[in-house]
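Right, chain A next:
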Amino acid sequence: MFKQSRRLFLRSSAAMGVALSVASAAAALEPIVIGIPAAQSGPVGVADHQDWTNGAMMAIEELNANGGVLGRPLEAKIIDLDMLSPEGNVAGFQSLIEAGAHAIASAFTIIPQPAMDTAAPSGIPYVHGNTSTVNVDLYKGDPHKYRNVFQLDVAEKWYGSGFVRFMSDLKASGQWKPKNNKVHIVQGQISYTQLISQATQEAVAQTDGEWEVVSITDIQFPVQDWAPVIRALQETDAGAIMIDHWVAAELAAFAQQYAYDPVPGALVYLQYGPSQPEFLDLAAGAGEGMVWGTVYGVYADESGTAFREKYKDKYPGTMGMVYTGGGYDAVNILADAWESVGDPSNFDAVGDYIRNIEYRGINGFYKIDPETNSGISYPNMVDDPEAGQAHLFFQVQDDEHRIIAPSPFAETDFRLAPWM
Partner candidate 1 sequence: MDLGLIIYALNLASIYALMAIGISILWSSVGMINMAHGATFATSGYAAWFVSGALKPAIAATFGKTVMASVMMASVVMLSAVLAGAFCGAVIYALAFLPIHDKPNYSVRSLIITLALNIGVVQSLLWYFGPRNRGLPKVFGFGRWELLDTKIRYDQAGTIVGASLVMILTLAWLRYSRRGLEVRAMMQNAEGAAYSGISRQATALPVLMLTGALAGVAAALLSQTIFVSPTAGVIPLVKGLTIALLGGLGSVSGAVAAAILIGFLEAIVGVIPFLGQRYVMFATFSFIILVLIFRPRGIGGLLDNTRE
Partner candidate 2 sequence: MDNVLFGCKGLELSFAGRKILSGVSLSLNSGELLGLVGPNGAGKTSLFEVFCGRYKSDCGSVFLEGKDITRQGFYNRTQSGLGRTFQSPIVPMSLSVAETFRATRKAWKPYLSRHDAEWAARLAHLTVNWETPAATLGAFDRRKLILACILMRRPKVILMDEPASGLINAEIDELELIIRRLVDEYHMGVVLIEHRLELLAAVADRTVVLDLGKVIAEGTPEDVFLNPRVKAAYFENVDA
């Protein structure tokens, strides 16, 4: 099983080389370079970045097999990003820009400012899935400078209101009868989880007593043992539990320990972490019935299913549910832009194209909100399912992630978890 990540990645790079030489017409021309800064040696985010790289590589191979873009082959330039420190971000982005990248496609970085500041002056189109409010604020501070920095998905705060809406809808549909209106939030300490927690609390406050946050438990990465958290959960005995944490392995450990000691009847929502492939493997069945969500996930509709199958062919095992599609879409969006602009080196034209793009990808419909230079979320911001990226809610059913909301994209109905 261990073969899949690194070795397959190497193999796929080799395959790309073959594809390059086959595309004879394209091979003669100078390649279009996509820079991918991916954390490979840091303590966090390596798995997500691997997903993104896999998705992007898949798109590049497909495009190259079809003759490339503008007759030119695509080439990925992957570097190891130290995304925790300013100097790491600056060094990574600078080296990509200097390597002659025509665009940068990045999953995310923990401190966006240095990365954006490095990319912005060069005017290079920089598309990413940071899912961050900081990003939006920075853009609003200087829209001209950051004009070519696009956050393909939405800011993380939508996770909060989305979750509350999901609970209300689920309750209204009658599939779940909460035993009380209490919500217990377990929150991590980074900005991402903190902002989601804040947004959730605000959204709960607006429900006029339909829900009520009764307890907030703080946790700190790395969580070695969830026993104290589970004790706190049982003391509160809330109807809905939100584990606002993003490290898949630790959530899997939570799932296992929770399975011994569940809070009867509670809805368990694990926020984003289970999207990472290792969750199902590690939880080994204990994740059954747990709910999680993402504002940027791979759909299960026709194109989404096709993508999932292709992906699983290429990278066997459990598939990541978020950044795989994200990387794939990002490259396709860039390819679209280059195809219609005609000159990948004309950064501003490419940027203008992306700003006005309307693209339906694996992770939903991409349209850049001019206010924030980032995506649009359904149903949080728009009511038309095909006007944004759906905030998908998954439930682990029979050891598989199944979409249970929002409506047009749901694969299946909510199912009561074993402890409910």
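The rule is short, and it goes like this: a residue touches a chain if its C-beta (ideal position, glycine included) is under 8 Å from a C-beta of that chain, and two chains touch if they have at least 3 such contacts; residues count from 1.
Picked so that all candidates are chains of the complex that A comes from, given by their letters.
Computed from a predicted structure; not experimentally measured.
J.: Just give the number of the candidate touching chain A here, out of 1 or 2, all from the same complex.
T.: 1
J.: Under the touch definition given earlier, write down the residues of chain A that touch candidate 1 in their complex.
T.: 1-2, 4-6, 40-41, 43, 46-47, 50, 189, 217-220, 222-225, 227-229, 231-232, 248-250, 252-253, 256-257, 259-261, 277-278, 281-282, 284
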